[in-house]
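Below is one structure, written out as structure tokens, with a few remarks after it.
What you see is the complex with one protein chain gone and the rest in place.
Per-chain residue numbering starts at 1, and chain names A and B are given in the order in which the chains are listed.
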Amino acid sequence: MIPEFGHFALILAFCLSLAQAVFPLVGAATGNRQFMALARPAAAGQFVFCAVAYAALAYAFLTDDFSVRFVALHSNSELPTFYKFAAVWGGHEGSLLFWTTVLAIWTLAVAVTGRAQPEAFSSRVIGVLGIVSAGMLAFTLLTSNPFDRLGLEMPVDGNDLNPLLQDPAMVLHPPMLYIGYVGLSVPFAFAVAALLTGRLDREMARWTRPWVLGPWIFLTLGIALGSWWAYYELGWGGWWFWDPVENASFMPWLVATALIHSLVVTEKRGLFKSWTVLLAITAFSLSFFGTFLTRSGILISVHAFASDPARGLFLLMLLALITGGALMLYAFRAKDLAGEGGFTLLSRDAFLLANNILLTIAAAFVLFGTLYPLFLDALGFREISAGPPYFNVVFLIPMLPMAVLLGIGMHAAWRKTPPDLLRRKLKWPAVFAVAAGATLPWIVFGRASVLSTIGLAIGLWVVATSLVDPIMRRLGRGATGAPITRAQWGMYVAHLGLGLFILGVTVTESYDTELDRAVRPGETWHTGGYDFEFVGLRDVQGPNYTAVEGEFEVRRGEKLVTVLRPQKRVYRVRQDPMTEAAIDAALHRDIFIALGQSLGGDAWSVRVRVKPLISFLWIGAVVIALGGLIAVTDRRHRVQPAEQAERVRVAPVPRPASRPAEGH
Amino acid sequence: MVRILVACLMLVLATPLAFAIEGELGFDDPAMNERYRSLLREIRCPKCLNTSIADSDALIAADLRREVHQKMAEGHTDKEIVDYLVSRYGEFVVYRPPLQPSTWALWGAPPVLLLIGVIVFARILRDRARQPLDEDPIS
Partner (left out) sequence: MWRYAMPIVLFAVLGVFLYRGLYLNPGSLESPLVGRPAPEFSLPSLEDPLREVGSDDFAGQVALLNVWATWCVGCRQEHPYLLELARTSGIPIYGLNWKDDRAAALEWLARLGDPYVASAFDSEGDVAIDWGVYGAPETFLIGRDGTVLHKHIGPLMPEIWRRDFLPKIAKECGSLPCPLVDGEE
């Protein structure tokens, strides 16, 4: 009964989403206030029914209701309860339900906080979100109903959750990503509403900012979690592969990052308006495109894994409706959004322009490289592969100059900056970055390449330029009056995170040690500065798997550093062999061991990796997200319009244009 | 997420798990080993959707590793080995797309796009530099 109830709730949610789409938009267009007043109740109702449907599916999982097809395919009575709950989003249908529920939550949040905005504007925002909800709910109901019953062929027990997903990080990774992806629908709706209204003033840009930063924080963490998971769970020690689906999550991130920066210009100077709108449309479109890529099988359906063109077609049509509609509107309306105002080469504005161009180009490269094999296939050429060797080269082209410019841009003032000021602030960071970049690799590792030197210098440059302002203030030197705002702190912290990330990538990619080796118990060897001993093997029983566990002692000189116990698991239901790597993580390096294959008897092939500074990848990502979080808490984003207007009227303190920028 | 699919598929495909042959694991000479490992990373496992043969547990990947190992031991250059594999499995098998008519756009697009970016930047800057620097407060 409960699953039918859930199905019914989902149908009601769809009906309400239609109401949420139609009435507010029509009301805003015709000035009908009663219609507009329906926006919030409809959004609230849609949320309630999505939540009910979600709870019904979760209930089916927790009670092992294997008469529901989706539950039978993705759960098992032996599965730990924690994973039963996570299994709700562990497959196509359930993750769609999660998607729509998250969208309903974001919509509700916008509806509740948007009361202070002009009624027509906020009605349009809620209406546009209603269109997206209606589309996705229709897709779920028509092609991927998670509540389908199996009828007579109901199995005694379920097929189990994919063992790769039975992992704490994997439980969090998809929801984080979805919350981020889906959250980008809010700035999208703001952008479309701005186009419909025909104007985008600085105030609207200010409202939009937290709605970009929020999803962006989730995306950042989601991508980092996925990368971390791939690193320790897939058993070969890689952390990024430029795989189409990794790219699908990375492209919206790049564009959302550009959007954050472009919004600043729109907010502070009233410029780049149409560009900001275009980025907001693109960011959400790319998230949606990612959904399409992962669910249509368009790029990854090889051999037996037949894709479902019906689902793909539905999503493509939805993409055409949502993105196509928004871009069509953009084509006709964007010219109304032109902004007046000048700036010079040495200005915050110009650096942010460069940032935007470079980030957009980077996203375009990733998109182009991801789809190129498809283009060739569609045009009848022989298929090719574009993998890490291609993307690594191409991605660095815009990213290296961007990282260099970012260090200067942070300290540039709006409109124009006296070169003196920049020289004073940046002289020491530049000297430090170049000197340390050129010498550190030799001192620490005894060797250097062009790329590792450049990477280190740039990473140190970004770190130093992010810290220079706070440090100079603390030392009481070069302080320029106003205290650092929350938004500014956010910028410094996020950029510091990027610098740490660059350092991590450079060092771990340049100086890691890889060894694949056949070993027998008792055998010892030396690699990457450590002595390893293969002590022995034993059998281990898990809750729903059995495993062979190897024991390895790692020594440095005489000192025992760690004992690592990698496993090779076989999950009972699916009988999939899984590699569970063992990692000794430290700030300065990870030691990674994974069991490869049994070579007969007690002999095993093992993968040993010593990866210096890889922790900086995850730390960097977390610090980047933290920067976003600090920026969100800037109270100016939450100031109500009336109060804001009041403040401006009371105290419009004109400031000299040559001052270093405050806020961003 | 694709990794999950990849992993699922690898299991569906009709290949038993490989028994690693010790020869495929690497070379004793560090420079040679480094060359071997980076070559493996550039070759796509033809049957595992999207993993390099360095990272795949599939049967065919182990065979290809052994083939690469053997050819390197015989003194073949990286290019000879890659050319051999391309002649057997097609361009699909290498992650670094070769420069040929069908990939001119792939390799050509990045520099062209970057050039367009520079031009766009210069033109916007030129237009903006002509406009007055308004003195509105920046909050």
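As a working rule, contacts are C-beta pairs under 8 Å (C-beta built on N, C-alpha and C of every residue); 3 or more make two chains touch, one makes a residue touch a chain.
As the structure is a computational prediction, the values presented were derived from the model and not from experiment.
Novice: Among A:112, A:154, A:320 or A:451, which residue is in touch with the absent chain?
Specialist: Only one of A:112, A:154, A:320 or A:451 touches the chain omitted from view, namely A:320.
Novice: Which residue, A:278, A:386, A:593 or A:613, contacts the hidden chain when the whole complex is considered?
Specialist: For the chain that is not drawn, the touching residue is A:278.
Novice: Which of A:154, A:331 or A:586 touches the chain that is not shown?
Specialist: Hidden-chain contact among the options goes to A:331.
Novice: Would you mind spotting which of A:72, A:161, A:353 or A:371 touches the chain that isn't drawn?
Specialist: A:371
Novice: Name every residue on chain B in touch with the hidden partner chain.
Specialist: Those residues of chain B that touch the unshown chain are 13-16, 46-47, 59-60, 63-64, 66-67, 86-90, 92.
Novice: For chain A, enumerate the residues touching the unshown chain of the complex.
Specialist: 274, 278, 281-282, 285, 292, 296, 298-303, 307, 309, 312-313, 316, 319-320, 323-324, 327-328, 330-332, 334-335, 371, 373-375, 377-378, 382-383
By our rule, only the chains that are shown with their structure count from here on.
Novice: Taking each chain's centre as the mean position of its Cα atoms, how many Å separate chain A from chain B?
Specialist: Taking the mean C-alpha position of each chain, the two centres sit 23 Å apart.
Novice: Can you check the complex and tell me which residues of chain A touch chain B?
Specialist: Interface residues on chain A, with respect to chain B: 162, 164-165, 174, 226, 230, 234, 236, 238, 241, 243-246, 268-271, 294, 300, 302-305, 340-345, 349-350, 353-354, 357-358, 360-361, 364-365, 368-369, 372, 376, 381-390, 394, 397-398, 414-416, 514-518, 576-577, 579, 596-600, 605, 636, 648, 652-655, 657, 661-663.
Novice: If you look only at chain B, which of its residues touch chain A in the complex?
Specialist: Touch residues, chain B against chain A: 1-9, 11-13, 17-20, 22, 25-26, 33, 37, 41-42, 44, 47, 49-52, 54-55, 57, 90-98, 102-103, 105-106, 109-111, 113-114, 117, 120-121, 124-125, 128-139.
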